[in-house]
Each structure stands twice: as C-alpha cells, then as structure tokens.
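For reference, the structure I am asking about is given below.
The other protein chains are all here in position, but one chain of the complex has been omitted.
== chain A ==
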Amino acid sequence: MTIEINNRPYDLPDDARISLLDFMRERLEFFGSKKGCNQGACGACTVLVDGERILSCLALAAQYDGRSVTTIEGVANGDELHPLQALFVEHEGMQCGYCTPGQIMSGIALKSELERGAPSNVSSDLTVAPRLSRDEIKERLSGNLCRCGAHNGIIDAVAAYVGGEEQ
C-alpha cells in the first residue's frame, strides 16, 4: 500500500485509525497541512488528492492507496513561490499563518473548479458556468476559517489569482 505525496511514494501506515492529516504530520513530518479542529470545520488541513481538494483530517490514510496527494509543501517551484502563495504575501492574506496553507490549497482548487464550471451555493444559474464574482470566491473559501481576520487580503489574493479582481 503506497501513497504519493508531492510526487514521492510513501508506504501507508498499518494503523487503520490514522487520518491522512496525522499520517502526513506525525509520521512523515509534513507539517504544512494544519490541524485546527480535526472535525472538518475549519479547512486548515485542506490538501489536493488527484487535483481535488479534501479535508485531510476527515480522511483515513488507508483509504488513499495509490492516490496522489499535493500539500502546501508541494506547490512551490523550489525557491519560487506558487503564484497564489506570492499573492497571499503581497495582499497580506494572512496574519498568524496557521490557516494559510489551507486557504491557499482551497484557492488553488477553486480555480480549477471554476474553470470547469462547477456551481456553488451562490451561483444564480445552474445551467451555465458560474459568473466569476467575489461572492463566488468567498463562498468557495468559506470552508476555510480565519480567526485573525485576514479575510479581505485572502479574497484579494485569490481574486487576483483566478482573474476576478475586476469583478
């Protein structure tokens, strides 16, 4: 049983109780994905599995045999930040930084969700691709809590990333 994390293979753990988040943090020391609530309510643990975002605290590691996981540690190109990472810094899309990896992973995922026309709770017309708007972005990021109050900067960063800044 192996799992790929940031393009490298790892053996999955024997203990079936281990969440994907705990496996990454406590066994592999990928501490970039954060544990804010361990119950799927804060989004700090968001990672991509085969390109789709999931909450890794609600996923058992053993379920992800053969799957490919991308974490915050896997999105930069060496020393060069991923464009959304750079936008978070530029737009002050963070304070303490604890929710930041999850916000960025959600931001990366929501761009592809928008590009393929997936609707959200605020999409007014389900028969056409959602119109890009700040509310669409806010809704799609609302599973990622921030307590410091960097919301404006986060949305500015993600809006710039998905090209919705003019909306």
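Operating definition for what follows: contacts are C-beta pairs under 8 Å (C-beta built on N, C-alpha and C of every residue); 3 or more make two chains touch, one makes a residue touch a chain; residues count from 1.
Keep this in mind: contacts and distances are computed from a predicted model.
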Hidden chain of the complex, named as in its UniProt record, picked from "TerB-C domain-containing protein", "Sodium:solute symporter", "Dehydrogenase" or "Cell wall polymerase"
"Dehydrogenase"
Touch assignment to the omitted chain, from A:9, A:51, A:66 or A:97, lands on A:97
Which positions on chain A touch the chain that was left off?
15, 17-18, 22, 25-26, 29, 31-39, 41-42, 44, 71-73, 76, 81, 85-86, 88-92, 94-101, 104, 122, 135, 137-139, 141-156, 165
